[in-house]
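Of the protein chains in this complex, all but one are displayed in their positions.
Chain naming follows the written order as A, B and C, and within any one chain the residues start at number 1.
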Amino acid sequence: MSKLRVVHYINQFFAQIGGEEKADYPIELREGTPVGPGLAFTQAFGEDAEIVGTIICGDSYFNENIEETTKKVVEMVKGLKPDVVIFGPAFNAGRYGFACGTCAAAVHDELELPVVTGMYPENPGVDTAKDKAYVVVTKNSAADMRHAVKVMAPLALKLARHEHVGASCEEGYINQGIRVNFFEKKRGSERAVEMLLKKIAGKPYETEYPMPSFDRVEPMPAVKDLAHAKIALVTSGGICPKGNPDHIESSNATKFGEYSIEGVTDLTEETFETAHGGYDPSYANEDPDRVLPVDIMRDLEKEGVIGKLHELFYTTVGNGTAVASAKKYGAEIGKRLLSAGVNAVILTST
Amino acid sequence: MKLELGKLTIRDIRFSEESKISEGILYVSKEDLRRVALTEEKIKSADFDIARPGESVRITPVKDVVEPRVKTEGPGGIFPGFIAGVDTVGSGKTLALKGMAVVTTGPIVNFQEGVIDMSGPGADYTPFSKLLNLCVICEPVDNCEKHQYESALRMAGLKIASFVAGLGKDIAPEETETFETPDLLTGMKAFPELPRVAYVQMLQSQGLLHDTYVYGVDAKKILPTVLYPTESMDGAILSGNCVSACDKNPTYIHENNPIVEDLFKQHGKTINFVAHVITNENVFLADKERSSNQTAKLCKMLGLDAVIISEEGFGNPDTDLIMNCKKIEAEGIKTVIVTDEYAGRDGKSQSLADADKAADALVTAGNANQLVRLPKLDKVIGTMDYISKIAGSSDKALQSDGSIEVEIQVITGATSEVGFHTLSAR
Amino acid sequence: MKELTILTNNPSLKESLTQKYPYLRCGIEYRDVNFLKLLELVRDEVHKGARILTHPLDGSVKPMETPYKSILVEKSDPGLDLNSLDLIENAIMSCRKFHFDERELQPRVIKDFQIIDRTLMESAIDTSGLY
Partner (left out) sequence: MVKEIERSGLPVVHVCTVTPISMTVGANRIVPAIAIPHPLGNPSLPKEEEKALRRKIVEKALKALTTEVTGQTVFKD
């Protein structure tokens, strides 16, 4: 049987090109011979797999040309026809981690190839690969390379062979919310008693299912004078002018819309619609006010309850839009609203 | 309260003319068994079969699993309130037939779950594949009400288990384990340094095929109460409960409650195992509030330092579980909770229907939505008529090679929320 | 005035409950909708001020496995009851994680699902003292 084909992505540092001063090193593909940590992977693969190409890219270069470089990575990978793609490991390097995660997600989405990377759990890159790549837990420095390779290599082989991947605690990847069953050595009651003893003694223990927890932002102060406030409408329900002039995708949108409602007192079937693909659009199409309440806001404006309705509204589709993009859109929309003198925002979601 | 639990391991079950236990072999006469079963007047006919570990046999739909036990000394009898009077049990001597169970099957409703595979991948998921199973297949009389059929089938299982256990009454156990719980004051004096721990067990109590009984009382009508941990070993708690087969406690699990057993192992060493608190899981929300309030109150009254809380069943008990956990933690008592998950077939959905940050120590028995392919087995005890009708299955589940693809939630005891099995998830 | 109502899509519920509990102190509103829709109707009621009195995920028959659901609500308090909202939203969310193929149910299966739904509601009526 022929060897499984592996493509490896690393940054300028691990390609032994140079440190921070070489971080603008442009993307490059080296076919054949493994580079840097690729040697360790090759060793770990033995006769089972080989690295057929190494993509090298400077961290600054990547982060300054994200879209373009990601696209290139996908193209390069595609040309090499691998069975699995390995990124990094990036340990605690933030920009490297971000590049690994972003490219891994893109390769997963566009080429439907299995992808593995390795990071320190606090690396911000971990989030970008969520649900897409297996991110192996590493320590916070490259000194952990030997261990990282030992975990990543067999996982990569399993993925390349489309074998069953076990639970995160068995395989050593970061659990990002996908629950996988496996048989423990001890029955549940015994584990419960052990956990209880640790909890009583104030010793560290690990819950088997962490309760969902979330990043928070401090609430902004309330609007003091509503009658003179400028309020903006934003929606993730995909409301846009009829015909969807900007071609906002119905899911996993790559852009947000900014549209004028100057002089509009009511959204109608004839003038507006929804671009959202995640729910039955007929109700929203019939009367878009059901998602974006322009009619009511105009009434309240006329009655003097609010000072003014902002003349632009913003729209995205919540459906499948990546967390990272949603964040980016949110920040951009916030910036524009602030500079337009808006005082508060009503954001509607379906 | 002190119970000496004698154990007699059954190495095989055989049908014969005469019912007896001899050299570890259980011989049973079908006639005797039938006579016992037919004392339930709503049962028209009863048949029996034997399923052994490793055999190519599937039992379905499983109603209950019961371990035969008999009281050999001391007050009361096994299954108080049903088979015996309502004397308080849990002391004296009890004999248990180990390595075997009585398994009742019968379609009370036309979408009944409960699968025990004796071999193949399905066998890994059910702890009952490791037992010699004496299967009881009962048909009801014509026009039998569902409630009556449920009750008759439940009683038939208990009666047959009691009959079988009675055969061993005079045989000396091979091994005896002693469990002792002193009364509160004595316990405090005996173990002044040890943390005081109790087990809080939530019992499913919501209607037909969703009920649990305590000393003969329907658990939905109890206020939370305190038992000595040995009481459940004598059948004080039993099951009328088989929908959502993976995470319901058959009577066998109540008799062999693993949390009770594992807390006893630490009793007097690292903890003082004070009590077994039972509470219910009702439909009416005010009942949930009341029961969790009372449970937290009892834990406080008992001066506890820590508890293990176990859940039973799917969905709404998550609400009871979180209420219990929050309120008990609010009393300054540390908790570990045991549950299972419904995270969807892809494992990506939120596992529980309720959550709270107080629930920071959780043991999971796995994702019940996980798909498993069960191969065709040579023999079916019961019927396969329902398998495509049940949760986690569909008409399409039956494959052309005779195998079926189902979610593990149909398998009896697969994700036991009292931690009877080893399945887990991360 | 507190108005207690069972919202149900179980067509046989009204008859069987009024037979068993001639003095039942709550109304029974039948809606000809599917399981999920019934939950959504209850959600609409919650937004209009109703309070949920029985758990929307009662019973262990999985959502959508059974076509039937009955929920007791109190349509009295003006204002939104947050516990009710959480319950119903979580129930709707839970519903979506189950996977059921479209299927034809045989009449006897349908009848059994109705019976189970009824006994769940009976257990609430029994412990709540509404009879």
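What we mean here is this: a residue touches a chain if its C-beta (ideal position, glycine included) is under 8 Å from a C-beta of that chain, and two chains touch if they have at least 3 such contacts.
This structure is a prediction, so every number in the text was calculated from the model and none was measured.
> Of the chains that are displayed, which are in contact with the missing one across the whole complex?
When the full complex is considered, the omitted chain touches A, C.
> Any idea which of A:Glu28, A:Glu50, A:Glu258 or A:Asp295 touches the chain not displayed?
Reading the full complex, the residue touching the unseen chain is A:Asp295.
> Quick one: say which of A:Pro124, A:Gly166 or A:Gly334 touches the chain that got left out.
A:Gly334
> Considering the complete complex, identify which of A:Ala23, A:Val85 or A:Ala284 is in touch with the unshown chain.
Answer from the full complex: A:Ala284 touches the omitted chain.
> Touching the hidden chain in the full complex, which residues of chain A are there? Just list them.
212, 214-217, 219-224, 226, 231, 234, 236-237, 279-284, 286-287, 289-293, 295-297, 299-300, 305-306, 316, 318, 326-331, 333-335, 337-338, 342-350
> Give me the chain C residues in contact with the hidden chain, please.
These residues of chain C touch the chain that is not shown: 40, 43-44, 47, 79-82, 85-86, 89-90, 92-93.
FYI, only the chains that are shown with their structure count from here on.
> Taking each chain's centre as its mean C-alpha position, how far apart are chain A and chain B in Å?
The computed centroid separation for chain A versus chain B comes out at 43 Å.
> Return the distance between the CA-based centres of chain B and chain C, expressed in whole Å.
28
> Return the distance between the CA-based centres of chain A and chain C, expressed in whole Å.
Using C-alpha averages as centres, the distance is 39 Å.
> Can you list every residue of chain B that touches 2 or more other chains, as numbers and ranges?
343, 350
> Multi-chain contacts in chain C: which residues touch at least two other chains?
Not one residue in chain C touches at least two other chains.
> Which positions of chain B touch chain A when the two form their complex?
Within the complex, chain B contacts chain A at residues 124, 195, 197, 258-259, 261-263, 265-266, 270-271, 305-306, 308, 334, 336, 338-339, 341, 343, 346-348, 350-352, 355-357, 359-367, 370, 408, 416-426.
> Okay, in this complex, where on chain B does chain C touch?
109-111, 146-147, 204-210, 220-221, 243-244, 248, 282-288, 313-316, 319, 342-345, 349-350, 353-354, 369, 389-392, 394-396, 409
> Mind listing the chain A positions that touch chain B in their complex?
131, 167-170, 175, 177-193, 195-197, 199-200, 205, 207-209, 211-213
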